[in-house]
Structure formats: structure tokens, C-alpha cells
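My structure is below; once you've seen it, I'll send some questions.
Note that one protein chain is taken out, while the other chains of the complex remain in position.
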Amino acid sequence: MLTILFDGVAYGMLLFVLACGLAVTLGLMNFVNLAHGAFAMAGGYVSALMLNRWGVPFVATLPFAFIIPAAIGLVLERTLYVHLYGRSHLDQVLFSIGLVFMSVAAVDYAFGSQQQFIRLPAWLQGRVEIAGVQVGLYRSFIIAICAVLVIAIQLVLTKTRFGSRLRAAVDDPRVARGLGINVNGIFAATFAVGSGLAGLGGALGAEILGLDPSFPLKFMIYFLIVVTVGGTSGIVGPFVASLILGIADVAGKYYVPAFGAFVIYTLMIVVLVLRPQGLFARAR
Amino acid sequence: MPAEAGSRSPVEAGLRHRPRWRWQETVFWILAFGSFFLTSDKHLLVSEIAILALFALSLDLILGYAGIVSLGHAAFLGLGAYVAGLLAKHGAGEPLLGLVAAAAAAALAGFATSFLVLRGADLTRLMVTLGVALVFGEIANQAAWLTGGADGLQGITMGPVLGLFEFDIFGRTAHAYTLVVLFILFLLARRVVHSPFGLSIMAIRDNPLRARAVGVPVNRRLVAIYTMAAAYAGVAGALLAQTTQFVSLDVLEFHRSADLILVLVIGGAGYLYGGLIGAVVFKLLQDAFATLTPQYWLFWIGLILVVLVLVGRERISLHAHGVLGRIFGRLGLPGRRVAPLAGGEPRP
């Protein structure tokens, strides 16, 4: 069933956009940020509000769905997160769960608890048939955006000066500082971009995953699964993991609906037991 | 704060000194049982606190003493609750029987999953425990013929405790019952952590390599303590099922595990009383906020967490250590700090 495969890929890609910011903070900066979903939710709400209150076209809201969460991420990173880099994972978990709770209640207070909807423009609705396979337009759109993002992120991390500085700052902040690298600035920028990507994912995913104040809690688990299964070595691991999980989830629900919900969790446990560091462990 | 092992000569004296029963502890338990007479209209709340305290005690055993982080401890709570609930539903209404069965089932599950948890570092452990809890939750949801699925397990009728004390609507029996079970299991835990076995667990927490070098069978000890903690959580679940006479999928939800860590952090991990104090504070806070702002109490709980971490758990507990110094400070209970889950290290 190619259609199932296609849906799985689209779902996986979406998971990847949502989770890749976390892959960066967790994988590269070694910070357990469970509040990642809150940034995704922020992006979704930015998009939904602009669309529904001011009538901005959907595609035009996407840049804002990136910029605003990125800005929030930057501010929070500078004021709060920065104090927690050196702390234990447990501290980070607690801190970010606290942030999640606050964001859930705050969004509920500001916008109400109901679902927010995003109205897609006509050219993104419906589906076309390509070589005998039914392909949803919106899902194709998601796949295209995600593919571009994957390549861009990978290039930035491996080929640019910023990427190498980031890797240096992560591997040994003190030496990196000694070499004149602005470690704090790099961390802040990385965090902001990660949050922005989450926001973009939230906006793109609102159509498929839904959007309400409990979003960060509902999907936190999915993000974490992607990152832990993918390993923390970079962006390729989480990407492959997203695809595998997306396809496994969709196919599992199609072929064995009764066990659909187990597939993704069982897969995670099996992978982690066989390869505790994830599929793509960093060679050390 | 007592040094980890003390210097050479007073070691033996210290080890003998530590497990001694303090008067402060006596006062604590007198007050705990006194609550039965003093808070006549809060029986329900107190029994909820006692159950949460037992659950937190269970997490303290693995987090505070063995240094194993878990985001999925609710798996055992839920298992215990369902076992006790199902037993009662199908005729075996004696609560104590339910406790034993729940403990056994949870211990078995803890034993089986402990091998998964032993692998990997903190982050992997967080994920694996979380995954186990999610799978348990999904099983309970799917096996609707057994568990009632999303509708919850209906029709639980509890027999009287020991054939004598009927569960009443004011929650008096539940109050006394949960407190007594908590107290007994607390004594057992206290005995265990002061035993050579408990000391070896702490040695593993502080430095696994060194522990292994001096001949402690690291993995076996961790499996043992994890199994024991699971059994405790199972009992907490059984108490929950028996006192509410109802089990729903909620007992396996993620927020149970998350709240639990919060409880332990409020109270402080690694000296057994942390979970108990944390449970009291947490429930009272939750109750107070929920009364003040029924819709947005989550926000304030979140804020407390954030502030708690930013100000520094260590500093707060040190401060508390000063304030409560006369009471708890020289309890001499070992541990008294969370295992060093260093943020910057063991990266693969």
C-alpha cells in the first residue's frame, strides 16, 4: 500500500520537524528540555490566531510561527535556561515540566481550552493521483518543507563555521571559550532556532495533530521517543527514527488496528534495549 | 550533614549510630496517627496523602538510595491497583489479601523490567521507564474485557479489613488502614536501608565502579532494590484501589509519575521522610490552589517547580536543614542527597 507508506512518511516528517529542535538541545547541548512541546504549541497558536483573527493566509503565518517561538526561546534561554546547563538531568526535567504546566494553564487562560483550527488554503486541500498513488496535497507540502529543513540543518551543522563552532562549544565549552568562541551566544542562537523549528512544526502539525492547551503534554512523549530512539549524535539519527516511527505507527494502525497504539512504544523499548544510546550513537 | 562514610575510626560507631530511632521520628508518627482524631473532616485527604507518601517512599528507594531515575513509576502503581481491584471484583474482598497479591504482581513486573532499566545512562533510563509505563497503560486500555478500558474498573466491593473494619463513607477506616500500612512498610524500608544491603546500594549510587571493585554485585543489588520499590508502588496502588473502590486508566498516566518526582523533590530524596513530607506539602498545595483557582492551579504548581529548581533544590534543602535542624537534621539517616546525576557527563 503505497498510500500508507506515503502517509507514514508525511507523519514521520512532521514528527521530525517537531522534534528536531529537541534533538539539538538534547543531543548537542545535552539539556533535557521537556518544555519543547510548549514552543511547538506557541507556534501553532501564533499561526491559528493570525489566520483566524486577522485573516493572514496560512503560508504567510508560517514565518511568524517560527520567529515568535524563537524569540520566546531566546528570552527564556537567556533568563532561565542558561542557569541550568550545568545542572543534573533531574533538575532539568523538573524545571521544564514546571514550564510545561505553566504554559498549559496560561494558554488555557488566554485562549480557552477548546481546539484551535487552521483553515488551509484551497490549493493545499484535497489530493492528487501520481502514478496510481493517492497523494494528499497538504502532506506533500509537509514532506517538501521537511526535506528542505533536513538538508539545511545538516548543512549548517556540518559545513558552516557556525556548525563547527557549535560542535566545539558542546564538546568542550572551556576550550572553545579559550579559542575566542562566543559560547553563550552560540548556545542562545541554537536554542532559539530549535524553539523556532518546534513552533514551525506546531503550526504545520495543527492540521493533523490538533491544537489545544494540552498539546505539550500530549506530544512530549512522541518527541522524546524520536530523540532517544534516534540517538543524540546529530540530525540524521532523529530523522531516520522519525521516519521509521511514522511509518511503523501508520502501518501498524492500518494493518493491526487492535494493536496500533503499542507499535510505537514497543519499538522504542526494543531499540533502547538493543542499543541503549539510540540507533545512531556518537562514536567515541 | 554527615560525611558519606566518615573517617576510618568512627566508621563503626557511625554505622551503629545511624539506625537508632530518634525522638523526632516518634513525634512525627504520633502526629501522623494523631491526625486521625484531630482532622475529623479530612479523613479522605489524609488517606490520599498516606497513599501518595507510600508511593513517594517507593520512588525514594530507587531514586534517593540507588540513584535510578524513573519517569514511569506509575506502571507499578497501576498494576497494583488493577490487581487489587480485580481481586475484589471477583470475590476476594479481603483487603490484606489484595495488598499481598498487588505487591507480588508489581514485584514480578519490577523484576522483569529491571533488566531493561539497568542498561544505559540516566536519559535512557528515563525513556525506558516512561516507555514501560506507556505500554502498561496501553495494555490496560486494550484489555477492556478485563480492566474495563477507558470506563474504568467498576463494581469493586471491598470486604472489611481483617473481617472487622468496614470501609465507611467518612473514610475513617481508610484513614487508619492506609496510615498503618504506610507505617509498617516504612519501618521495613528503614530497616532495609540501614542494613548492609542498603549500605551497599548507596555505595553503588555514589560510585558504581568503586562498589564493583570492592566486590558488591552491582547489578544484582540494583535488581533487588528496583523489585522492592516496585512492590511498594504496587501496595500503594492497591491501597488506592481499595479506598476509592474504583480503578481507572488514570492510575497509569504520565502525570502520576511526574507528580511523584515533584513530591520527592519537595521533600528531598534519600532520607525516607522526604517522600512523606513532600506528599503532605504537595497535596495541601494542590488542594489549596484547586480551591482558590479551580481552573488554573496547574500554573502555580508549575511556577513552584520552576522557582524551586532555579533557586536550587540543594540550597532549599540545606536551608530547610537549618530550620528543621533540631528536628530532622541529625536524624542521622544516611543519604540525604539525590544521587549525582551530573548533567555534563557520561555522554556516550
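We just call them A and B in the order they show up, numbering each chain from 1.
Everything below uses one rule, namely that a residue touches a chain if its C-beta (ideal position, glycine included) is under 8 Å from a C-beta of that chain, and two chains touch if they have at least 3 such contacts.
In this text, contacts and distances are computed from a predicted model.
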{"item": "\"ABC transporter substrate-binding protein\", \"Alkylation response protein AidB-like acyl-CoA dehydrogenase\", \"Phenylacetate-CoA ligase\" or \"Quinol oxidase subunit 1\" - which is the UniProt name of the missing chain", "value": "\"ABC transporter substrate-binding protein\""}
{"item": "Residue among B:79, B:261, B:280 or B:305 touching the omitted chain", "value": "B:280"}
{"item": "Hidden partner chain, touching residue among A:61, A:116 or A:242", "value": "A:116"}
{"item": "Positions on subunit B where the hidden chain makes contact", "value": "24, 27-28, 31-32, 35, 38-42, 44-45, 48, 141, 144, 149-152, 154, 169-171, 240, 244-246, 248, 250-251, 277, 280-281, 284, 290, 294-298, 323-324, 327-328"}
{"item": "In subunit A, positions touching the absent partner", "value": "1, 3-4, 7, 11, 52, 105, 108, 112-117, 119-120, 125-127, 134, 136-139, 207-210, 212-214, 218-219, 222, 249-254, 257, 260-261"}
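Operating definition for what follows: only the chains that are shown with their structure count from here on.
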{"item": "Centre-to-centre distance between subunit B and subunit A (centres being mean Cα positions), rounded to whole Å", "value": "33"}
{"item": "In the complex, subunit B residues that touch subunit A", "value": "69, 71, 116, 119-124, 126-128, 130-132, 134-135, 138-139, 141-142, 254-255, 258, 261-262, 265, 295-299, 301-306, 308-310, 313, 338, 340-344, 347-348"}
{"item": "Subunit B-touching residues of subunit A, taken from the complex the two chains share", "value": "26, 30-32, 80, 83-95, 97-106, 108-109, 217, 221, 224-225, 228, 232, 258-259, 261-262, 265-266, 268-269, 272-273, 276-277, 281-282, 284"}
